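For this depiction, one protein chain was excluded, whereas all remaining protein chains were kept in their positions.
Right after this comes subunit A.
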């Protein structure tokens, strides 16, 4: 493993002490050392991902229109989602590598943004020329950019806000992503009807123009990428800092060392998300046909999962951190999701109940499941584990999306919901097995936070002692290390045998993959 340079770890403020030429005082908004400027950068960072999140769910928002105008069945329609996922089965192993070693974060971000833009334009052209294969190609190009852009976005956040407001920044970025999805769900149908009034009829060209208008958000995001690149370059000059990095290291041979617990977590992840995202992709027609919702109502209820998870994620993150017992939380979330799918399948109860349950369960799962990986994987394999997880998640999503479309065409929504419930049950089986495996092997996944804290204190004390011995003359640097739960946890892990680089920022690789949380 290559040790990241000390340069990267050092906060921005301190680098002014280097032999950088001292500049004259700048206005607060233009000075990279000041909060006001960082907030400006934060705004651009948030809008950087807006376009890709907005356009990702364009097909779901326009399902009836796409199927009618392009004359495709549901299985073919769902291929639009599958084509987004295919490149990411491979690419999520290389996103970090491309940013760190090949392009650098600035050029990388611009390139990925351009891919997103070009992809959306091709997608819209496919509709304009009535060529569905071109639409699929568009989604493929869009997928190449989309997922890697999220990694780049996180790397930017780390490079600008490390040791400061990082958690808040990640929270904001995530909320922005969800706002993008929600706005898309609720506005694309309206844009389509406006374009329809303008053109005078429905048809593939109406769809094409609508998607082109949706693509404006991607152009907007590309502009944000360019501005960010300029600001980052400028800050680099002023502060003499290094370009941001994801710091992730992927070694595919690590896969053979993955524990049973990790594989079970993978199964939970794939089966769970496969029953949520494809369902949202196909949900609109379901609410219109089964519950007699109007098109607008159906869009609203279909986006409620995203709306709920925006404020609930931080709350649950806090709760899970305080209480521990991750497996119980995951089990609870999976059971709640199962209940909501069963409600949707077998009752005519108001679907808002089921969808709100789903939204809450989905947020809870994200907060409890993803940190578990860090417990069962040694530090140096964390990047590989998350990359692998993301890869098979994309693979699962692509396959299940097509399967879901086929099932819907041939056997209808009841069977589809039963199929999703079966996926959730598979996930539940994996959770139960994980519980017992963890119990029998004496793992720490289900400890309460109290117990964990006790052990962590022990470990931390030991680690600190060791560290003091090792770098007595560098103790001022040690103080700068973030003292959050995560780093303490990883010190505990390092005690178990994983040798950590001295100033390894343990949360970087994990957070670089937050895009998976969508």
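By definition in this document, a residue touches a chain if its C-beta (ideal position, glycine included) is under 8 Å from a C-beta of that chain, and two chains touch if they have at least 3 such contacts; residues count from 1.
Keep in mind that, in the parts below, contacts and distances are computed from a predicted model.
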Complex minus one chain; that chain's UniProt name from "Putative G-protein coupled receptor 142", "Proteasome subunit beta", "NADH-ubiquinone oxidoreductase chain 4" or "DOG1 domain-containing protein" is "Putative G-protein coupled receptor 142"
Across A:293, A:316 or A:435, the one contacting the chain not displayed is A:435
Omitted-chain footprint on subunit A covers residues 64, 67-68, 71-74, 202, 285-286, 289-290, 345-348, 408-415, 418-419, 421-422, 425-426, 428-429, 432-433, 435-436, 439-440
